[in-house]
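Here is the structure we will look at.
Just one protein chain is left out here, and the rest sit where they should.
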Amino acid sequence: MRRPGRWLTSSSSGRRVPRKEVPMSTTVHRKPQAPRYRAPAPIGGRRRPAVGQRRKNLQALSFLLPALLVLGAFTAWPMVSALRLSFTNASGFGKEKWVGFENYARIFTDPVIINAVVNTGLYALLFTPTAVALALVLALLLNDPRLPFRGFFRTALFLPFIISLAVAAIAWAYLIDPQVGLLNYWLSSAGIRIGNVLQDPVLAMPAVAFVAVWKSFGFYMVIFLAGLQEIPGSLYEAARVDGAGAWTRFRHVTMPMLSNTTAFVLIFALIAALQAFDQIYVMTGGGPYGHTETVVMQIYTSGFRKLDVGFASALSYVLLGATLLLSVIQFVFFGRREREGD
Amino acid sequence: MKRSLTILTAVAAASLALTSCSGAGTGASDNTKAELTFWHGYTEADGKVLNKIVEDFNASQSNVTIKVQTNPWSVIDDTLLPALSSGNGPDIVAMPAERLPVYADKGAFVELDDFYKDSNSNLDKLVPAAADMETVNGHKYGVPSGFVPLAMFYNKALFAKAGITTPPATWSEWIAAAKKLTIDENKDGTPEQYGLGLPDHATVANGVWPSLFYGNGGDVVKDGKAVVDSPENAETLKTWVDAVRNDKISPSGLDGIAGDKLFSSGKAAMYLGGPWMSSIAKESNIDYGIAAVPAGPKEQAASAIGISMGITSQKDGAKTAAAQKFFAYFLQKEQATAWSLGSGWPPLRSDIPASAVASNPVVEALTKQSEFGRPLLPGVVNSTDVLTAVDKLTQRAVAGENIKNLLAETQTSVQKVLDTK
Partner (left out) sequence: MSTTLRPRLLPPGGPVSGSRRAARARLNRAVVVVLLALATAVILLPIAIIVFTAFKPATEVNAFPPTLVPGQWTMENFTRIFQELPFVRLIGNSFAFAGGVTLLALLFDSLAAYALARIDFTGRRMLLIAIIASLMIPFQATLVPVYQLASNLGWVNTFAALIIPRAADAFGIFFLRQFFLSLPRDLDNAARIDGASEWRVYWNIVLPNATPAILTLGVFVFVNNWNDLLWPLIFTTDKNMGTLTSGLTLLTGPGGIVPYGVMMAGALVAILPLVAVFMFVQRRFIESVATTGLK
């Protein structure tokens, strides 16, 4: 017997209260039959009595002000500054000249950049689904309150995230070095050779993506765990009463209730993947011969090594555009389920 | 307009200060007090020696104080750009020599042509090849603080076991020794011991393959032109790629750091490295010897590891003059000798013989090789991209790709890099 969504409507109706304020006159703040998704209100349709809206705006502003001041000064303004630089040949100091779209033109004609773009896409494809799926599975396993050693596992699996990347990269290098590496030594004693994975044009990218997954799944796992804490136990109880098995409970309670978290983790894993830099810089430096070179590595090299800050800024804006586009696509595919959002 | 005016006044002030400096000599006093900051990356024992020289200099001056700021070289490279962008940068900064041209080209450094002509500057005593590192677009922009050719380190115990008594002096001896020292006991095609650690990318100071190219009369860039695609270089690549691929004298896909480890774990009998290899070897209980990079068929030469110091152009003339005083002091015979012994690098003055630094046998050995040293890509502004192209060339060649095509491809890309300004 499957009645998708049944347990949602029976016990968590409060979660689907329409976003708009409940009129003051009514004490009913549960609306079980409220439509699950609301189409965005047309701009005109949102209008309220001007006074009430102005009060709300002021209230919102008072909450937003500290964050907006910080973000405005240290994120928005530098972004505007970088946008201006992207149309110059600036070195960051000394003289600079307006060059129009020259930097942008170079991006789309330079084979080195195009290679970096392709690599970044490949990396994102390898990293994002693996890290998110692994994190989700482990979070589900570790959410069982009767699991023995739960606290130990949680802490142990989170450890890779808190170790600084330079150290982690050296530890991995120590393990998989083809000549003096420990893992290689053990395996070759057993007659297995894994070769020089970081120097193999085909295997290098999966290897650095693997280390990135190792490094970051713990954090995504903790986000999922926090998300799981917010699912009322009563939902599972209701589902059990109805005889739902583990899979059904996962499919029809956990997944829908976790969709906000999942959408969030996916978007941020994607953004992180598209900005891959640190562990690749430390582990392969972009090699072997450019096979792990990424866009942000090119931004870094152009800006901090070649002092071509104008070009680095232009490349950053192209990356921003591409990320935005991919996020929108991802949102259309996965984000639809977002509960309550506007 | 406003900016160019500031630059003009700065230049005027600098030249004024310069004339007063050269007119009155280095010990002269002027009335302006100058406090300078000096960034360098000498973080070990060498740093203590350098800081001592700076302190002595401060004590000898009534109007100048230099404050030292130490950070690893890579950190200096990462923090210098933001610091310069808002006028917070150091007055003097030391950096790997191949990094100097790009900063100089973008206007970060004061031009030092007149200072080089000043007889009190001690710069006429420099090892000539070291001075060559400092020329960018026809002008001098820096003063060397270090210049040492790559040297060959060899494992004496492994040599003795193989019955080799003297380190190889020519390429043919070198390859023969490497073959003899390569041991694959279980015949699985992967030797347990290698004759040589020959990195094919990110090599020590990027100098291993340029050294090999020089040995056969080749080069990478000459007089601002790409000269990678030459029959000499093709021959060099073929010789060494054959030795690595067929005779397995070295693992392939090695980089500088992995190479260091290979030698220090006793798995490679020979290795090209910098002066610090002696400390690494000592730390790892390796009984090592030092020899020059064996002579190639055409020449005996080795790429040098160089460090340059520049004066940032953000500051006023008094500071420039004070910084020049420090350089002149640093290059005096006594200080140059102390610095050489303390840093483990050969003396920068050509009039200090190896015997003068004999108290440190490593320095003595390296000083004897000083004459073979050649600066890496002097004056090449975009050295980053050229070195990337060379890395790509050697790595793909060792991986077995067609050398002729690779050279042609590298020639095109290096020339393109040199052409774009």
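Just so it is clear, A and B label the chains in written order, and each chain counts residues from 1 on its own.
Following the convention adopted for this analysis, a contact is a pair of C-beta atoms (placed from the backbone, for glycine too) under 8 Å apart; a residue touches a chain by one contact, two chains touch by 3 or more.
This structure is a prediction, so every number in the text was calculated from the model and none was measured.
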{"item": "Touch partners, limited to displayed chains, of the chain removed from view", "value": "A, B"}
{"item": "Contact partner of the left-out chain, one of A:L147, A:V202, A:M255 or A:I329", "value": "A:L147"}
{"item": "Residue touching the undisplayed chain, where the options are A:Y104, A:F250 or A:F264", "value": "A:F264"}
{"item": "Of A:V99, A:I113, A:A135 or A:L157, the residue in touch with the unshown chain", "value": "A:L157"}
{"item": "Missing-partner contacts on chain A, residue numbers", "value": "11-12, 14-15, 17, 19-22, 24, 27, 29-30, 40, 46, 53, 56-57, 59-61, 63-64, 66-68, 70-71, 73-79, 81-82, 85, 92, 138, 141-142, 144-149, 151, 153-168, 170-172, 174-175, 179-183, 185, 214, 219, 222-223, 225-227, 229-230, 232-234, 236-237, 240-241, 257, 260-261, 263-264, 267-268, 271, 274-275, 277, 296, 299-300, 303-304, 309, 312-313, 316-317, 319-320, 323-324, 327, 339-342"}
{"item": "Where the unshown chain meets chain B, residue by residue", "value": "37, 41, 43-44, 69-73, 75, 78-79, 81-83, 85-88, 257, 260-261, 264-267, 274, 276-280, 283-285"}
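The criterion applied here is as follows: only the chains that are shown with their structure count from here on.
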{"item": "Averaged-CA centre spacing for the pair chain B and chain A, given as whole angstrom", "value": "42"}
{"item": "Residue ranges of chain B touching chain A (in the complex, touch as defined)", "value": "3-4, 77-78, 81-82, 84-85, 102-103, 106-108, 190, 201-202, 251-255, 258, 261-262, 265, 267, 314, 382, 384-385, 391-392, 395-396, 399"}
{"item": "In the complex, chain A residues that touch chain B", "value": "91-95, 173, 177-180, 188, 193, 196, 198-201, 285, 287-290, 301, 303-307, 309"}
